[in-house]
Structures are given as structure tokens and as C-alpha cells.
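For this view, one protein chain was removed and the others were kept in their places.
To keep things simple, chains are lettered A and B as they appear, and every chain counts its residues starting from 1.
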Amino acid sequence: MTARSVLYLALATIAAFAIGFGLVFFWVPNEADQGFIQKIFYLHVPLAIVALVGFIVGGIHGLRYLTTRDANHDVRSYIAIHISVIFAVGVLITGAIWGKGAWGKWWVWEEPTLVSFLIVALLYCTYYPLRFAIEDRERQARYASLFAVMAGAFVPLNFAAVRMAESFLHPRTLATAEGGLPGSMKLTVLVCGIAMALLWVTLARTELLIKTTRWRMRRLERELGEAGAAGRPSRVAPVVPPTEVGSD
Amino acid sequence: MAGDAANVAVRTERLGREYGELVALDKVTFELAEGRSLAILGPNGAGKSTLVRILAGLLRPTSGKVRVLDADLPGENWKLRGRVGYLGHRPMLYRDLTIAENLDFHARLHRIGDAADRIGELLDQVGLRRRADELVANLSAGMLHRADIARLLLPRPEILLLDEPLSNLDPAARDTLGAMLADQPVKARLTVSHEPERAAADHDEVLLIGGDGRVSWQGPAGEYDPDAHAGVYAGALR
Partner (left out) sequence: MSTYRALVAKDLRVELRTWQSVPAMALLAVGTFVLFRFGLDRTELEGTLAAGILLVTTLFAGLLAVNRLFVPEREEGGFETMRLAPVPAAAVFLAKATVLFVYLAIFGAITLAAFAFFFTPDIASLPLLLLVILLFNAAISVTGAFVSPIATNSRSRDLLVPILLIPLLVPAIVAAAQVAGPVFNPSLPAFSSYSGWLIAAVLYDFVFAALGLALYDFLLDD
């Protein structure tokens, strides 16, 4: 992974978003009862799906850290969760805007999908205090990984449990029964979904690159005996261990 | 190593342990044959306790290799369960249970068959038979320490890893218990100590760790001259 590969990823992301927005604003028809505001759905749903997948990816890396004790996995777990939390906040905000625009309310407690997503987001927000509260690096990585695995398993469970409730307001976005999406909408969601996933990966790679570089700088400084232009290591984020940036 | 006739009880190779930026142990390499004992000396903060905890399997090294008995740590940690006797700074006894209840608990965890007899025998040896039904919370530091020694020896460990085992004891107890620990039929005995002369007298070999976490000197106890190494202790405040 080099800076150049991240650049290509970023370009691909921009391209995907351009196509996506083109589809959203110029091609896909307006939804009948909700009007223009419904377009935010194309932001909201991809954000949600990518965030949830991101959490699960975080859990997978956490599990790999536990089995290998390779700190690279801990870093990737941290970054995955970190970025997914940001996306999750985006989901809640876009969801509120959509809700207000389409049904007149900023938030609906009776809606199970919304509430489960909120629970998941709140759960993952506790990831930061958890890391911060543990000073020993190894233990921090271990407990954070355990949390990532536990929470990662929790995500599908939470949503499965919620499926059992009836939902009157939140449309089942991918259902094939009478509430299903017409083909054009499906395609648009798919394209926006890809764009969002690319964005996630770009952000993740960028952050990984930044951390790795900072780590190497700090190590060089330590060897040269000079104090920190690279800044003090964060207590929350994991320290990137000594692997070559090129090996990924 | 080729040509090793005796079995090796403990072997480390460039063992390192860091806590963030702090280096507790640095490239520590030594070997202890079976049937031998080692005194681990050094100034405060020199990583001696860390070394012993790593050997006990309670801590992972950040670099290097460790082998204790037939287990390569930390991967084969499980092989050592119940075979290592570790005596740390803090006693491994529950304050709200009596000495007897604590020893009984440990006996059950270690699945010791002749628990009652063994407990009685050890209590006699450490001189706590009459105090067996006293709550640990009510014990003096010396008694607490003796109870912990009983706890240590309960499962008949194969190797003893002792972190300042005699520090809380009065001189008479030190002699008795020091002798008791030295007489145990174990494959190896490693002791961290702050008393170089006494430790060198009680052990076969000496390992001196400096304030930088590196091995400052190692060799047979007979050749150890505390005065020659006073500098290691003096310059180690950090």
C-alpha cells in the first residue's frame, strides 16, 4: 500500500460518486409520495449498509488479532470501527432528515430498524472510552479486539431480533413483496452503495497510511535521539508495529 | 545446543519486554540446567519481576524466545499449567477466606488428591497450623507471606519462580523458610532478590540485570563479587 494506490482509490471513489449522483439527480424517477426529499435515501441506505459491514470487518480483524497477536490486525480493527462509527453518525443524521421530510418526524421510537441502528451506534461509541481507559497497549488491543468481536456478532443478532417486530414506517428497502423497489431505484442504490464502499476503503487506507508513516517517523526520531516532531502517540489509537509499508 | 547432556530447565534467547517506550528487559539471554538454582539480582526497576512473570507465563515477551521445561512460551503456555510455582509480591490468597479455605480452594483447582494431608503438612512446615482458621485479612505481613509459601508448594510444582520470597520475614523465619525453599525437590529454582550476598550464597548461579534491562553479569555464584558490581546498583535510578 503506497500513497499512490490510495490516490487511485480516491479517484475511483470520486468517479463512483459522480456516476451515483448523476443517476440520483438526473435519471431515477422521484418516488411518488415522498417527493424530492426521498433522494436522501440513496445516501442513507448505502451509508447504513457500509457502516454495518464495516463493523463486521472490524470484528473480523479483532478476531484475527486475538488468534495471531499481530498488532497489524488491531490497527485495522480500530480503523474499521472508527470510520464505521463516523458513517453511522451519518446514517442517523440522514435518517432524521429523511424522516422529517417524508413523514414529518425527526425520530420515531416505534420504528425497530431505526432503533436497532441507534443501539449499534451507541454500542460502538463505547469503543473509544474502552480503549482510552486501558493504558497497557497489549491489553488495550486485546480487550478492544474482544469488544470488536462481541459487538460484531451483536450487529446481525440485533437486526435479526428486530425483524420479528412489525414495522409500519420504515420501508423494507430490499424486500421483494409489494413494497419492493423498482429496478431503476435498485440500480441507483447499488451504484451509490459501491461508491460508499469505495469511500470507506479509501478513508481506511488513508488512515492506515498516516498511522504507519507517523510510526516510522517516531521510530526514526527515537533512534536519532530527537524529540517529537511527529507528536506524542495517541492513547486511544493503536501503535502501528514495524512492518514494511509495502507489505499489505 | 548440541552436546547438552543435562536437560535445560529454563532457556531464554534475546528476551525483550517493552511497555510502550519503556524497556524493561533487553536481549536477555541465559540458560539454567535442571537441578540448578539461579539468583536474579539487580537494582529496582531492572525488570527482574518482569522476567520472572514472563517465565511463569503470566506475561508475554515483546521479543525473543523463552523456553521453560518443555514449553515454548507464550504459545505453549498451557503445558505449564499446574507445574509452575510462582510467588509474587502480592499473595495469591483471598482476604475474606481463612487460610485453610484458601488452601482448600487451590487444592481443588489443582485437583490435588491428598489435599487434606498435604495442607496439614504444609501448614506445619510454615508454622501456621494453629492459625489455619483465621481470615487472611487478619494476618500480619509475615504470616501472610508464610501462608502464601504454603499455597505455592501445595501442588508440588516442578519449578519455583520466587520474587523476593524472604522479604517480609523476621531473621529466624528467613532461615527456616529459606532452607525449606532451597530443599524443595524441584527441577529449578529462580529467585529474585535484593540481597546479593545472601542470594549468591543460597544459589548455584547468578544473573545480574542492570537498570537498562540488559544482562550485566552472569555466572556461577561462587564467582560473583558484589563489590565489583556496586556500580550497577548505584547508577540505576531512573
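Throughout what follows, a contact is a pair of C-beta atoms (placed from the backbone, for glycine too) under 8 Å apart; a residue touches a chain by one contact, two chains touch by 3 or more.
Since we're looking at a predicted model, the values are computed, not measured.
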item: Residue touching the undisplayed chain, where the options are A:Asn158, A:Thr188 or A:Thr212; value: A:Asn158
item: Touch with the omitted chain, as defined above, among B:Glu13, B:Glu34, B:Glu76 or B:Glu101; value: B:Glu101
item: Selected from B:Gly16, B:Gly47 or B:Pro91 as touching the chain missing from the view; value: B:Pro91
item: For subunit B, residues in touch with the removed chain; value: 56-60, 81-82, 84, 86, 88, 90-97, 101, 105-106, 108-111, 155
item: Contact footprint on subunit A, counting only the chain that is left out; value: 66, 116, 119-120, 122-123, 126, 129-130, 133-135, 138-139, 142-143, 145-147, 149-151, 153-154, 157-158, 161-162, 164
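The criterion applied here is as follows: only the chains that are shown with their structure count from here on.
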item: Subunit A residues touching subunit B - in the complex, by the definition given at the top; value: 69, 136-138, 222, 233, 239
item: Sites on subunit B touched by subunit A in the complex; value: 19-21, 60
